[in-house]
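Would you mind keeping the following structure in view while I ask a few things?
Missing here: one protein chain of the complex. Every other protein chain is in place.
Our next item is subunit A:
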């Protein structure tokens, strides 16, 4: 099997799975129970939180364990909106966000919030000028993703953070689900108040994640209950999930340190080879994350390619898995200004640190064959 759909999800690391299992079996006590067994579980939770804080270079109290990216984004966006609506009801985001951000914002529209969706250019990036222009007196939140899940385009979140710093009444949320472990992002003194991470995109498990919440930021909780996770996310702690998340985080950061260049070279190789192939357009901008390549084969139904590659046990995807239920074109590619024949024929190849050049070569051969076959059938 050649797995090239790592932006949809990744293969859980065996060590991470082992940690999850061991914690589930050995430390099943409720960390909030006051007996010694509960104490051990709590101790482990504190250790996990500490390690996450050290890796992300933030404070322990700024780490909130969540059940993943969608939950993190919802807690951040709705939490800010509900808590600070007295200051204003305006939110700025972009046209290329993940559905968990886009739909969270849409839901707030029904509660009377005004949402500005910033457009992006052909490179998939927003303009800082337009962002500055969009900020109003009643703006309470800017929510902008770091790395786009379909194209790999990178938003200038560090510069946006500098802009956000100048507006003390405004919070800045970054969805870094796709960037974590691939594109470095500094949180400390960055102007970023909230940042979402997900476990299963970094070889962790589904249902795990971290939301970074700057210590000065207050949120209206979506779940009320036992006040776990600093009261932001009540519910008995998923200790095994939290531990596995932090382990996955440590492992991906080690890989990022030693293998980021290799991954980038691998993607560049893939990009250069595809550029040589006829009839294929590349949608990913030149400056992008090291693991995502979005291409279009105009005139060819992407589903057909996916199924043909699938016969060879090669797995890529059309657009993002979370958007694939909408049958039409890619909203994100449309926002980048691509023509309809490109937005309806897009394929996404997303790599992980596990992929090798041999796999890429095999994929390239299979892709060529698939397109050739398709054209023959259609002749």
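Keep in mind that, in the parts below, a contact is a pair of C-beta atoms (placed from the backbone, for glycine too) under 8 Å apart; a residue touches a chain by one contact, two chains touch by 3 or more; residues count from 1.
Here, contacts and distances are computed from a predicted model.
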Report task. If you had to name the missing chain as UniProt does, which of "Probable tRNA sulfurtransferase", "Oligopeptide transport system substrate-binding protein", "Formate dehydrogenase major subunit" or "ABC transporter permease" would it be? Result -> "Probable tRNA sulfurtransferase"
Query - Touch with the omitted chain, as defined above, among A:246, A:295 or A:346 - result: A:246
Query raised in the report: Among A:19, A:94, A:178 or A:284, which residue is in touch with the absent chain?
Result: A:19
Report summary line: Sole touch to the unshown chain from A:34, A:286, A:358 or A:377: residue A:34
Report task. Can you work out which residue in A:43, A:109 or A:307 touches the chain that's missing from view? Result -> A:43
Requested in this report: Write the list of subunit A residues that the hidden chain touches.
Outcome: 19, 22-23, 34, 36, 39-40, 42-44, 47-48, 51, 60-61, 243, 246-247, 250
